[in-house]
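Each remark here refers to the structure printed beneath this line.
Apart from one protein chain that is not included, each protein chain of the complex appears where it belongs.
When the chains are written out, they are named A, B and C in that same order, and each has its own residue count from 1.
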Amino acid sequence: MPDAAWGLRFWLRFSLAGAALLVLVPLLNRGVAPDSPFALPDYLVPLFGKYLCYAILALSLDLIWGYAGILSLGHGAFFALGGYCMGMYLMRQIGTRGVYGNPVLPDFMVFLNWKELPWFWWGFDHFAWAAAMVLLVPGVFAFVFGWLAFRSRVTGVYLSIITQAMTYALWLAFFRNDMGFGGNNGLTDFKDILGWDVHLPSTRIGLYLASALGLGLAYLVCRYITRSKLGRVLMALRDAESRVRFLGYSTTNAKLLVFTVSAVLAGLAGALYVPQVGIINPSEFSTGNSIEIAIWVSVGGRGTLVGAIVGAVLVNLAKTWLTGAFPELWLFVLGGLFVLTTLAFPQGIVGLFRRLPRRRAREAAAPPVAAEEQA
Amino acid sequence: MSDALLYLNGVTVSFDGFKALNDLSLIVEDGELRTIIGPNGAGKTTMMDVVTGKTRPDSGEVFFRGTADLTRLDETAIANLGIGRKFQRPTVFENLGVFDNLELALAGSRSTWHSLFARLDSAGRDRIAATLERIGLAERARLPAGALSHGQKQWLEIGMLLIHDRSLLLLDEPVAGMTDRETEETAALILDLARDRTIVVVEHDMAFVRSLGAKVTVLHEGAVLAEGSVEQVQNHPRVIDVYLGR
Amino acid sequence: MFARLCRIAALAGLLLGAAAAARADEFATIVAGFAGGGFAAKEQAIVALGRLGDPRAVPVLQALGDDRLRAAPDGRIVIVDTAGGTTRYADAATGQDIAGLDPDSLDRIIVNNRLRGDIEAALGALTLFSTDRGQRLAAAADALKHPSADTAKLLERALAAERDAEVREALQRALAAARLFAGTKDEQLAAIRTLGAATDPQIKNLLDRYRDRPDLDRERRAAADAALAAMARRLQLTGLAANLFQGLSLGSILLLAAIGLAITFGVMGVINMAHGEMIMLGAYVAYVTQQAFIALLPPGWLDAYLAAAVPLAFLAAGLLGIALERCLIRHLYGRPLETLLATWGVSLILQQAVRSIFGSPNKAVANPGWMTGGFDAVGGFTVTWNRVYIIVFCFAVLGALALILNRTGFGLHMRAVTQNREMAAAMGIRTARVDALTFGLGSGIAGMAGVALSQIGNVSPNLGQIYIVDSFLVVVFGGVGNLLGTLVGALSLGVVNKFLEPVAGAILGKIVVLVAIILFIQRRPRGLFALKGRTAEAEG
Partner (left out) sequence: MGMFASMRRAAVAAGIAAGMAAAAPAWSQETIKIGVLHSLSGTMAISETTLKDTVLMMVDDLNKHGGLLGKKVEAVVVDPASNWPLFAEKARELLTKDKVAAVFGCWTSVSRKSVLPVFEELNGLLFYPVQYEGEESSNNVFYTGAAPNQQAIPAVEYLMSAEGGSVKRWVLEGTDYVYPRTTNKILEAFLKSKGVAADDIRINYTPFGFSDWQTEVAAIKQFASAGKKTAVVSTINGDANVPFYKELANAGVKASDIPVVAFSVGEEELAGIDTKNLVGHLAAWNYFESVKNPTNAAFIKEWHEFIKNPKRVTNDPMEATYIGFKMWTHAVEQAGTTDVNAVRQAMYGQKVKAPSGFTAVMNTNHHLSKPVMIGEIRPDGQFDVVWQTKEAIKADAWSPYLAEDKGKVADWTYPWVCGNCTAPKYAEN
């Protein structure tokens, strides 16, 4: 059946959607006269870029939560790690344009009287190195963490809580000015990326397109994994892990692989995010952020890749609008939304649109499965 | 040490005080069909847990083909040695289709990398089709397993054992909750399977045990009480005590 | 400092000479000096009052010290006395009550820290011979802080007159301290012995300074060294004790925050992200009760507001919890991770609700009198009352909970339902009701925790967020569904944290603890006290 999944119709839709993402926004922004009602004002471009990054992040979480049933409450950490790697590159690009005009040291290091660059900053003046780190750092971190956790069969709520502890610890760590990541102020005041001024509208379009491509790539990766045999192994272990072991599959390895892949995607999202919002600081590690990611996914529809994307974009669109329109009330609305989705349509928005009989069946069949897991 | 397929010697398992297995010793020869009976709490299921690596024994040795020390391996490794297991409660993957369930069980590499790039070849496809025919779920292949009836789930699970060539099958009450008709079919199926593999069946239903007509081991309080043909054990005085009480 | 001590000494002389038959008008003129004028003028007045050695000066100086001295438009100095709820005005010079003063017409007579020091000194000198034992004790302690040759004589006299044992000891210490630097060689050796008996960093510093004097002969230096060594050992021990207490206190706070969660999450398996907000709610109940007491009851009652706040908080949070369970959570049983998201939404709503009702800024919740301050345990380490009471309270709550769970019918039903819902239902237990009550119980306890936390921290809409992560860690670390585990988990985390903090610093210490917990969970995926066949197992 995977063959069917990669049929012509899929590629048609995918490229349609992709094209729309890639062409529409630049066109409306640059091509249309600013005063026309269809014109897309400049400030919305990085905003949409940001949404796309969130969408990638949501995808990465959906991959492990929706399909493998592992709820990570620390995915914000991988996102932030990727972001910091990119931020370090951007900091090094500032060069002598910083407040203290030091060609090598970022301002905050000059200020803390650091004499030379700490070793973990080496190489970040090269984009290639930074790009590699963007994927490697979260990946390796996730691999080690996951190896420890899955090998000793930490599951369900326990895993969620220790991932939360992980991001909490990182949050505290990055706050420390002595860590060498700029403390609470984090990394900011970026000048240019690959030689282009990050503030130029054209650069913004470029970053937006990069995010769009990143999203497409992430979507394909996730789709491939979930449609592969491994994908079915994951879904199987979500329902009855021990049974999968008796079939001879190593659930540890399967989980470890997707956990790592998902962390890498999260890192990618972070890296694309930072140059567009212009700052990365420890608050990205805050436990609340990580929980919010899970909320995007469940609003959109858990276990469906499209759902993750839809959820991330819609929730953040709502956030942008509400914080401006109802600054005093928006938390009520947002909180209410979360309660409503989990109660009224547990399958999320996408679940509303596609009424699949098999999902009904799953609902009906859920309790005995859970019970079997207990035994 | 013997050349027996499955060799348990002095296996003891205790859950906070209560001895589920008490110095159990059991030998299953290659190609044999063995039925294990015993009252509740006799340790039948625990014995299977030990063999399949779900439970680690406190003491005693468990060997497969005389060489593989099962007390040192985890479920995955043991399964890959060729030991299959069917649970008491049918456990199929409710959210996957019947076809997918079988595909997962299909013999072949289990490595994570492989399953990431694996593609189902025509041979495998035929294999699955054949099995579907055999367990009579051909026309339900696309349904999610969760939608099957209890009996059908039992069959699907047996099918999953079939399609994955295992040299040793452990069947935990395969006919629990089956109609008489289904029970008969199952018995036939098991006998058929028994031709080319070793099978250990745990069962309450004496009628069913008799219909298998195989060597019977009676477990009681975590140890072997008696062993022999159905008739022998049925006339065994202690067995009568245990079953009918004094 | 030195100047002040000279004044004490000078004043002492006057006292002894008994020439202190100060004439009323002199006293009056000095007091009048407080009106207007800068701090310098006031300082002179204070010193003069001290010199006068007139007992009438005491109430005036005290009033000045705690901002109860006013200048009336007609130049009179007025003492305001609000004791007992009613405000009385008395003429500072004559001591006569004054009626019909317009409060708004009075000018406050402001002092600064320097003047407060002077007042302490003057009062100290006056009160060294006061009739009030407490005042004499305080005066002796003050004298110890600033040892000098001049204080010695004064202290000798005081000592001669003193009968109370405790005050005598304090005076002897103070005298010894004074003689250490000014006495004869024998006096110094005696002083070293007296001081060496104490366990007090302040005295240790005193001896340190003494020991480093170049003009010491071997004998005195040896004596000082011996005394110092002994004291250092004792201080080290008391240091450990202090750390232990601090750890216990932190642990008790973690425990309080976590107990409620141990019920809702541990026993019922509901990941309640709104748990922190239940705590916050309790804290606000404490605030509201306090305001109500201030508004409705005579001031004397204020100290009792906690007695009302605790049950009220339990009810408020408990009822909210029940409502939450009925309307939301019961629809989500078996889907713990979705409960997490829904309750997260609830917590956002609750925070914003409190924000719009009470406003964002912190609310002041005062410690009642009996919870204010602390007592000096050995080694200059102060044990604060609010922490002591919180530790007690926390264990009381835990004990009560244990009783409910193990000794009451409800507790039995609760355990029955959580262990085997179907069976319990079959046995005629109304499971739905038990669920609601159980959740209510957990939330109620969180509410009570909020009242306790309002006594040491700030009361703001974000209060819950401070504790939520730690609470979950404690429960998971201790072993879900196991109260004993929660207890041990919380206390050990608290103590470990407090022993790390002096070494690694607050932030690193906390990080180390977190990493330790993560690694521990790898070793024992079910926490310290794992239970078999527990509920909070199912995966989303």
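Definition applied: a contact is a pair of C-beta atoms (placed from the backbone, for glycine too) under 8 Å apart; a residue touches a chain by one contact, two chains touch by 3 or more.
Keep in mind that this is a model prediction, so the values were computed, not measured.
Trainee: Which of the chains on display does the removed chain touch in the whole complex?
Mentor: A, C
Trainee: Which residue, A:50, A:92 or A:238, contacts the hidden chain when the whole complex is considered?
Mentor: A:50
Trainee: Decide which residue listed in A:39, A:135, A:148 or A:213 touches the omitted chain of the complex.
Mentor: A:39
Trainee: Looking beyond the chains shown, say which of A:110, A:135 or A:333 touches the absent one.
Mentor: Counting the whole complex, the residue in contact with the absent chain is A:110.
Trainee: Among A:124, A:190 or A:338, choose the residue that contacts the chain missing from this document, as touch is defined above.
Mentor: Selected residue, touching the omitted chain: A:190.
Trainee: Just the residue numbers, please: which parts of subunit A touch the chain that's not shown?
Mentor: Where subunit A meets the chain not shown: residues 13-14, 16-18, 20-21, 24-25, 28, 35, 37-44, 46-48, 50-51, 55, 99-100, 108, 110-112, 172, 175-177, 183-186, 188-190, 199, 216, 219, 277-279, 281, 283, 304-307, 309-310, 313-314, 317, 320-321, 323-324, 327-328, 330-331, 350, 353.
Trainee: Since one chain has been left out of the picture, which residues of subunit C touch it in the full complex?
Mentor: 1, 39, 66-67, 108, 110, 112-114, 116-117, 120, 201-202, 205-206, 209, 242-243, 246, 249-250, 253, 351-352, 355, 359-367, 372-374, 376, 380-382, 384-387, 455-462, 465-466, 498, 501-502, 505-507, 510
Heads up, the rule we're going with is that only the chains that are shown with their structure count from here on.
Trainee: Find every residue in subunit A that makes contact with two or more other chains and list them.
Mentor: 238, 366
Trainee: Which subunit C residues touch at least two other chains?
Mentor: As it turns out, subunit C has no residue touching two or more other chains.
Trainee: Tell me, which parts of subunit C touch subunit A in their complex?
Mentor: On the subunit C side, the touching residues are 269, 271, 273, 328, 331-332, 334-342, 344-349, 351-353, 356, 465, 469, 472-473, 476, 480, 507-508, 510-511, 514-515, 517-519, 521-523, 525-526, 533, 536-540.
Trainee: Which residues of subunit A touch subunit C once you look at their complex with the stated criterion?
Mentor: So the residues of subunit A in touch with subunit C come to 65, 69-71, 148-149, 151-158, 160-162, 164-166, 168-169, 172-173, 175-176, 238, 287-288, 291, 294-295, 298, 302, 328-329, 331-332, 334-339, 341-343, 346, 366-367, 370, 373-374.
Trainee: Show me the residue ranges of subunit B that touch subunit A in the complex, using the header's touch definition.
Mentor: My answer: residues 52, 54, 74-76, 79-80, 84-85, 87, 89, 91, 93-97, 99-100, 103-105, 110-112, 115-120, 143-144, 146-147, 160, 164.
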